[in-house]
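Complex shown without one protein chain; remaining protein chains in place.
Coming up: chain A.
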Amino acid sequence: MSAHELKTGPLEYRTQEGRMSILGFWIFLGAEVVLFATLFATYAVLFGRTADAPHPGELFEIKTTLIMTFLLLTSSFTCGIAIHEMRRGSLKGLMTWLIITLLLGLGFLGFEIYEFMHYAHEGATLQSSAFWSGFFVLAGTHGLHVTVGTGWAILLLIQLSRRGLTNVTNRKVFIISLYWHFLDVVWIFIFTGIYLIGMVI
């Protein structure tokens, strides 16, 4: 759609396709907000319904969750730098920071898997009670999103290395950055809404 192409502004916004994809992704994120809100509501309703399984206060510990929070928040920051590098037109900077983001995401996932296994070991599983079902599905959905995000980032890195910075690759990277920041925001809610509250009540 050459007619709609702009000469200035960030690459990802220059074509109409780019602008439409980004708007479409924002709307999709609206749907994701509803998805997580529903899971949070479910979790809240089931709070305390632990049956014979341990209470959250017995299992949640501040150390792992703080590390996880640190990893994910940092990754959001590095993702921001990646976009900054992209805007500066530095492919190398973009790829470097994207890889760092990816590694931080993987670190987060590693801790999450460790944490889930630990809880299961202590007798809190998906099956053990309504509360724990709510917990594992909410945290797990977030974890699944992070997993998808890392897979997606790997695909984009390959494309970047092959094609460099174009309207299309920039748009794709910009969209994944929106996704990544969104996951970060959701995590903040999980951290406070699940872990902190679970620890004090």
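Everything that follows uses one rule, which is that a contact is a pair of C-beta atoms (placed from the backbone, for glycine too) under 8 Å apart; a residue touches a chain by one contact, two chains touch by 3 or more; residues count from 1.
The rule we apply is simple: contacts and distances are computed from a predicted model.
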Match the chain absent from this complex view to the correct UniProt protein name in "YciI family protein", "Quinol oxidase subunit 1", "Aspartyl/glutamyl-tRNA(Asn/Gln) amidotransferase subunit C" or "Citrate lyase beta chain". "Quinol oxidase subunit 1"
Residue touching the undisplayed chain, where the options are A:78, A:101 or A:128: A:128
Sort through A:20, A:62, A:117 or A:201 and give me the one touching the missing partner chain. A:20
For chain A, residues touching the missing partner are 1-3, 16, 19-21, 23-24, 27-28, 30-32, 34-35, 38-39, 42, 45-46, 49-51, 126-134, 136-137, 151-152, 155-156, 158-159, 163, 168, 172
